[in-house]
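Read through the structure below, which is laid out as structure tokens, and then see the notes.
For this view, one protein chain was removed and the others were kept in their places.
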Amino acid sequence: MKSVDSEKSYSLGKFQERRFLVSRYDIKKLLSVILIIIPYIIFNIFTKGRFMESSNILSILVHAVVPAFVAWGFCFIFTSGIMDLSIGAIMILACIVSGILAIKIGYFGLILGGILVSFALEYINLKCMIKTKIPSWVFGLGMAMIYEGIGALYGASQLKLGKQVVSLGVTARKLGSIPWIIIVLALGLIMAYIIFNRTSIGFDIRAVGSNREVAKMMGVDVTKAIIRGGLVGSVFIGLASAINESYAGRVMPTTGLNSIALIFIPLAVYLLAQAFEQIFNLTVAVIISSVIVESLFNILTILGVPSGTWQQVAVGACVIVCGVLAQRHYKGVVK
Amino acid sequence: MKKGLWSSYQRIFPFISLILLIIIFSIIVGPKFWSVDNLVNIINQVVPLILGGAGMIFVVTQGGCDLSQGSALALVGTIAAMASNSLGFIAYFPVAIFLGALIGAFNGVIVSKFKVQSLMVTLAMMITLRAIVVYITGGQVIYVSSSVLLLDNFAIKISIFVTTMAVMYYLFEYTKIGFYSKVIGENEMVGIYTGISVDKYKILAFMISGIMAGIVGALTVGRIGGVDPAMGNFFELQVLMSLFVGGVPVTGGAGSKIYKLFIGALILSVLQNGLILSRVSAEVSELVEGIILIGVVFFTLYIRSKFIQVQSAGEN
């Protein structure tokens, strides 16, 4: 009997030690917040206070909204291993429809148009990807060409009529401006957090992403999980399109796969968020990362770095560095 | 009987597609399709695709992809052109090859040592390198010395093409670099458990891909007669499409063969050339190419799975 007791207390002791580790995580959290803030202060001094001006901070926040929404979309789509490169092209089509409907029926149309298009197209993508078993990135490339083609055809037909592709003018522009855009950001965070952490959709997609085989044997319907997660993600992508349309007021169709460039910044945000995942919840980390990435561009702009060249280099470097950081914890698992 | 059928489908399918395309465009476009000018056009388009593909095939066979090829060729072309302007033509090819290898090595190290997906790394490199090109050129076309222009000679180009391809064919089909690349693509675990330096061969594959991008870059500058910051835009996607359309498995592994690259590049070039001659707009061609990419990849995957069943049964 005695030995049983000592065994039990031994295992309890181990857990207590882990609780101690949890508190170490809290210290880690605090440390990383400090580590994030320090460069801000340094840059603020460097730019003679221009960087931390309230108007500048607000502008960073506004810029961070669309990438954050797209990155939330990635949380639900990429986490299960679906690398969909057509999301940029989907966003362009969603922006077009969103703009058209906004002109007709206002804000309701703006949001509905964005969500409907991205929902429908992502559904087609996921269904076909799973059916045909084509690796998601190749399939995404093909679909990106198709969606871009459709967008460009529409654009060309509008130009022939002498019109802009979609121009909102002054209608439905409030969603993309302060204070609404910040409110939407907050709502988005709450939505993403709850779905990712408090619903079976979120748990299923995380289970599939963490260990597909085990999840399957535990009764998770992997196909269903991927599709449900992907559709939730597509809603975020649709919202991002609507916000973007309202913010920019127009959209330019791209050709030659340039639409992929649209998702570079969100990709960097998503990867950076993954690197932070050990410390912050992924959905929260998305906002933090989005602000960090946008701050970086802001700093570069303040420092007079041209937007076409070195800022692009910064995006690329950012994706690579974030990718390396995101995989850092993964090393033990990948043999 | 049925078994033999699948195994020959796997080999014949791309050939049939190519012949069908040629017949279709011969009818739609008419004699213009077979004119000398147009044939030279097609060859001019095929040559860089095959050269680039010969580098890319190592990476794809290992189950990865190199999306930075197009930007790499632009950057390498730019710097090699500048080097030849200041150091003379002797520096042209060495600089191109060295720089290509360097870019490839960077990609390879990040992919193998830091375990980041090749798709992400090379996507990031694609924008980064392009931005550097734009910065260096200032968005303007740079002109090059006359000796570089000599490269636009058909005979010189073909002899460079033939020697390079002979080397690449040898490396891929008859040396351990090609063999191990197939092993890594089939199952990386197997490579690790049989004591193959997986990391080394991954880096090597990206380096070869970079070097080929360098050679294509050098030839492209010669053809245009200067440095255009937009050159090689989405070249890598054309190369990937050539490989997949030719029947190289998207997932890499044992099904990769250099001859498939040749057919794939021909199919793609004939298709694009034919679409242009048939006066199809750029938007529609992109749409058509997308549909064809997905359709063909689906078909080759399907045929390959049948082929594996047949090969497993062991009667051929």
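A and B label the chains in the order they appear, each numbered from 1.
Keep in mind that, in the parts below, contacts are C-beta pairs under 8 Å (C-beta built on N, C-alpha and C of every residue); 3 or more make two chains touch, one makes a residue touch a chain.
The rule is simple: contacts and distances are computed from a predicted model.
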Options "Sarcosine oxidase subunit delta", "Glutathione-dependent formaldehyde dehydrogenase", "Autoinducer 2 import ATP-binding protein LsrA" or "Amino acid ABC transporter membrane protein, PAAT family": UniProt name of the undisplayed chain: "Autoinducer 2 import ATP-binding protein LsrA"
Contact list for the unshown chain, restricted to visible chains: A, B
Absent-chain contact - pick from A:Ser157, A:Ser177, A:Ser200 or A:Thr301: A:Ser200
Options A:Lys29, A:Arg50 or A:Lys216, residue touching the unrepresented chain: A:Lys216
Absent-chain contact - pick from B:Tyr193, B:Tyr259 or B:Tyr302: B:Tyr193
Chain not shown, touching residues in subunit B: 170, 174-177, 179-180, 182-183, 186-187, 189-190, 192-197, 200, 253-254, 308, 311-316
Touch residues of subunit A, complete complex, unshown partner: 3-4, 7-8, 11-12, 15, 18-19, 22, 194, 197-200, 203-204, 206-207, 209-211, 214-221, 335
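Assume only the chains that are shown with their structure count from here on.
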Contacting residues of subunit B [partner subunit A, same complex]: 65, 110, 114-117, 119-121, 123-132, 134-135, 139, 189, 192, 233-234, 237, 240, 244, 250-251, 281-291, 293-294, 297-298, 301
Of all residues in subunit A, those that touch subunit B in their complex: 83, 128, 132-135, 137-139, 141-146, 148-150, 152-153, 156, 255-257, 260-261, 264, 267, 271, 306, 308-313, 315-320, 323-324, 326-327, 330-331, 334-335
